[in-house]
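Data block below; observations after.
Note that one protein chain of the assembly has been removed; the remaining protein chains are unaltered in position.
All chains are identified by letter, namely A and B, in their written order; residue positions are counted from 1 within each chain.
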Amino acid sequence: MALLEVKNLEVTFGLRQGAVKALRDVSFSIERGERIGIVGESGAGKSVAAFSILNLISRPGYISGGEVLFEGKDLTKLSPQEMRDIRGNRIAMIFQDPMMTLNPVLTLGQQMVECLKAHRKISTAEAREVALEKLRLVHIPSPETRIDQYPHELSGGMRQRIIIAIALLLDPPLIIADEPTTALDVTIQAEIMELLLELCDSQNVGLILITHDLGVVSQVTQKAVVMYAGRVIEQGPTKEIINDAQHPYTQGLINALPQQTLPGKRLNQIPGSMPSLQKIPTGCAFHPRCEFVIEPCSRELPGFTRSGGCSVACHMVKAMKEKAAAAG
Amino acid sequence: MNTQTLEQRPTAWERFKASHFLHSFRTDKVAIISFSVFLFFALAALFAPLIAPYDPYDPAMIDIMDSEIAPAWSEEGDERFALGTDAQGRDMLSTILYGTRVSLMIGICAVLMQAFLGVVIGLAAGYFGGRVDSILMRIADVQLSFSTMMVAIVVLALFQAAFGAELYAKLAIFMLIMVIGIAEWPQYARTVRASVLAEKHKEYVDAARVMGFKSRRIMWRHILPNTLSPILVISTVQVANAIISEASLSFLGLGMPVSEPSLGSLISSGFAYIFSGSWWITVIPGVVLVLLVLVMNLLGDWLRDVLNPKLYKG
Partner (left out) sequence: MIAFLIRRLMQAVVVMFVISLISFSIQDNLGDPLRELVGQSVSEEERQALRDELGLNDPFLVQYVRFAGNALQGDLGTSYFFKEPALDVILKKLPATLELVFGATLIIILLSVPLGVYSAIKPHSWFSKTVMGLSIVGISVPVFLTAIMSIFLFSVELNWLPSYGRGELEPMFWGWESGYLTRDGLLHLVLPCFSLASIMLPLFIRLIRAEMMEVLQSEYVKYAWAKGLSPMRIYFLHALKNTMLPVITVGGVQIGTMVAYTILTETVFQWPGMGFLFLEAVNRVDTPLIVAYLIVVGAIFVVTNTVVDLIYGLVNPTVNLTGKKS
């Protein structure tokens, strides 16, 4: 049984102008100790996907369909109390901007101890000990003094370490990290990412990494899920996706990586931009930007086609597979 | 060719009719009712000399024998006076019409003054920056830390003590506008300054400067239009506040005299008779005052929701 299995998840935002589907038919799964990456441009729905796993979408958004099976339980059907027992305890989250994530008026100790006490019957002194232990784990120097400081007394990198420590407080089997290094200085991004990976490995924690950076995904994850306009368009083993992307959008993303460009040349951008959720094109949402448009693209929603270990939602790929099958 | 451009470009009126602004007005019952009530009061105040059955400023039309007559609908009422009369025998309806006129005028003039001071200071602070900016904003901070009512009461009380009541009564309308007008400019100044700072570094301002326009011209033509919606939102609420301030000051006897009453001085003059049961002298102008201020506050809230301008907090 997978640790977490998301099945046909659908999220709707009830706006004044009408209901908008921010997530449609999203499915993926993760095993304990596995690392998967969810990739896409901003607006693709990756953060919505991450937050909807913990049922943390704020109004007017809500989960309008599908299942989130975690250790066999459907999280979308839990009571608020049961959901609270999962959050921070069984599934922890790491937010994007460490400068905004910690409460400015509470000490680090308070923010760590409260999390432990919310989920375990534990005295404040014991909770403090656990907190200190985790601070050592993330290499915070002199944790005994740091624990009584306020967030503003720490640098951004230091704060993200604290947030990783908070994520590990209750030894959860799964951590969701939403762009955990994007807001940090480039020089410490790698450092934080390495720390996160190292800890996930040593504690056997599953990691869902949300990012717009295909480069990071290619380096650290075993599986990748590529999203576009609220849908999964391609997913499979990271290696296969990087080396042999099938979907024109994924190909575009890979070609846009700086490593793929010769020095002195312009980056290969995908022309156009992600459509807003209110104006998603008919058929394949990517077709207005796609160079390989064929007849059904603007009309029909593409289904998934298997290609090696990956599944791809693209008419062109499907047509080519059929052709190859017919020829072979 | 001419007709083509006309077809392509809708007139300002057509654009207004199709705008988000008008649409949200039409679909908001509170906004429509508030605006209608405000319009009703504004027109009644504007045309008070034409509508009012009596001239409350004219002693010849007042008969002391008519004093304290209840409104026409009650048993002791007199049909000559729809809303009854006050202690001096003045027709309440006429007095309220004139009083609304005085209150609105003071409110609007005071806010015009606030806006003028605030916009000029805010523009200067934002545009010149540096030391000018820090000095002006420091003054704004100090001004804000004093409450308007406190300053107004003290200043007006001192002037009244210095001038004597009689001379003061003649100057009251001026004094009220000045004091309320001067006391509350910082909010405008801060908002305008913030918008100027936001706009200042945009390309079109640089472009205008490169093209050789004078700095003042750039400010008026380019930056000011962008600050119009926050100014409109602030002003609506500020007029309401100014009317309340004026009424409070008049109630304390520091505002309009009874001979030329605003709504506040009307309420004040009726207060002494409330215990003897002549409630209408106080209650009716009170209701008018509250309605007037309420619809302006409601309109201000609605404007803020629709225009959603960046207001300076604090």
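The criterion applied here is as follows: contacts are C-beta pairs under 8 Å (C-beta built on N, C-alpha and C of every residue); 3 or more make two chains touch, one makes a residue touch a chain.
Given the structure is predicted, the values throughout are model-derived calculations rather than measurements.
Taking the complete complex into account, A:Ala118 is the one of A:Leu15, A:Ala118 or A:Ala190 that touches the chain left out.
Only one residue in the set B:Ser36, B:Ser147 or B:Ser259 touches the chain that does not appear here, and it is B:Ser147.
The set of subunit B residues touching the chain not shown comprises 144-150, 152-154, 157-158, 160-162, 240, 244, 247-248, 251-253, 264, 267-268, 271, 274-275, 277, 279, 282-283, 286, 289-290, 293-294, 297-298, 301, 313-314. Contact between subunit A and the absent chain runs through residues 54, 56, 58, 84-89, 92-93, 95, 97, 100-107, 114-115, 118-119, 150, 152-153, 166.
Just so it is clear, only the chains that are shown with their structure count from here on.
Centre-to-centre, using mean CA coordinates, subunit A is 53 Å away from subunit B.
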